[in-house]
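These notes concern the structure reproduced below.
Note that this complex is displayed minus one protein chain, with the remaining chains in position.
Entry: chain A
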Amino acid sequence: MSYDAASARNERAASTLRQADRTFWGRLVNWSPYRAFAGLIGASPRRQFLILALFPILWVLTQHLGPMIQMVGVSFTDAYPVAAGKEQHLTLDNYARFFGDSIFWMPFFRTLFFAATFTFCTLILTYPVAYYLARHVSRKNQMLMLLLLLIPFWVGEIVRTYAIMILLGNTGAVNLLLRSIGLIDRPIPFMYTSFSMGMGIVYLTALYMLLPLYSALEKLPKSYNEAAADLGAGAWTRFRRVTLPLTIEGISSGCTLVFLIATGFYATPVLLGGPSTTVFAETIAGFFHVAGDEWPTGAAFATIMFVSALIVTVVFQRLMSALRKGDVK
């Protein structure tokens, strides 16, 4: 190789490097404030990690956990926000108030009962749908058919609740249909009952059940069912002994999600429910419509509801996993 050729090549390489220096990234890397900054954060793997971790940890502690902690804290005080010149005292009165009056604990137990019932209805309604999608539809169509179901769920809570009001009203579509085929001659008052409320809540939460069920069913190999069939198991036995136990995880997470969401609805029960179906969310909200000194009671009630909902879901999940272990031995 001649000297000239080598020097020409070096020259080309150097010019490529100079061009790299002129790109955005090249200039950034050579910019002295950036170098100082990179040196500061990249000094050691330990420091890199600390800088990466500091903000997320502070965020989740102050923004995710903070509000819950403060809510629990306020629930043990007698005044919040504290008026000028007054002192805040610790007290259990807010919790005592809950047990003292049926106007408070009735909606509470009603909420738990309703949420559990509606969760069960959602499960019964969506399991066949998820089963059909996961087992009987080709891969390509699965996505399209799931997307079709997703569309209505992008629409907000209030709009969908209103849609249910129009469906079930005295002059609504269902009553019109029933009347025109001659089944009834006076409209059935669906609205402002636990039925209309359940209809609305199932309508709003169905997707949160469907997706976990679908992914559990989709993961289940078809060969398991075929093996069971070869061993002589009928369709019902196959479902009960193979499919159901192996999708318990999906059932469990879907039910947990729907239960937690269903206990938290406020607008839907207000719009679709009646005086006999007051839920705890309405009770809690009542303390925040009035002047500030009722806030601690509202906080206590919200704490009671959150803790109970957690206990219910934990017990439920334990039960489900015990069931699974008992079945698949």
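Going forward, a contact is a pair of C-beta atoms (placed from the backbone, for glycine too) under 8 Å apart; a residue touches a chain by one contact, two chains touch by 3 or more; residues count from 1.
To be clear about the criterion, contacts and distances are computed from a predicted model.
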Candidate names "Stage III sporulation protein AA AAA+ ATPase domain-containing protein", "ABC transporter permease", "Cytochrome c oxidase subunit I" or "Alpha/beta hydrolase"; UniProt protein name, chain not shown: "ABC transporter permease"
Selected from A:A79, A:A116 or A:A163 as touching the chain missing from the view: A:A163
Omitted-chain contact residue, chosen from A:A38, A:L92, A:M106 or A:I311: A:A38
Contact footprint on chain A, counting only the chain that is left out: 25, 28-29, 38, 41-42, 48-49, 52-53, 55-57, 59-61, 63-68, 70-71, 74, 80-81, 125-126, 128-129, 131-133, 136, 145, 147-160, 162-167, 169-173, 176, 203, 206, 235, 260-261, 263-267, 270-271, 281, 284-285, 288, 295, 298-299, 302, 305-306, 309
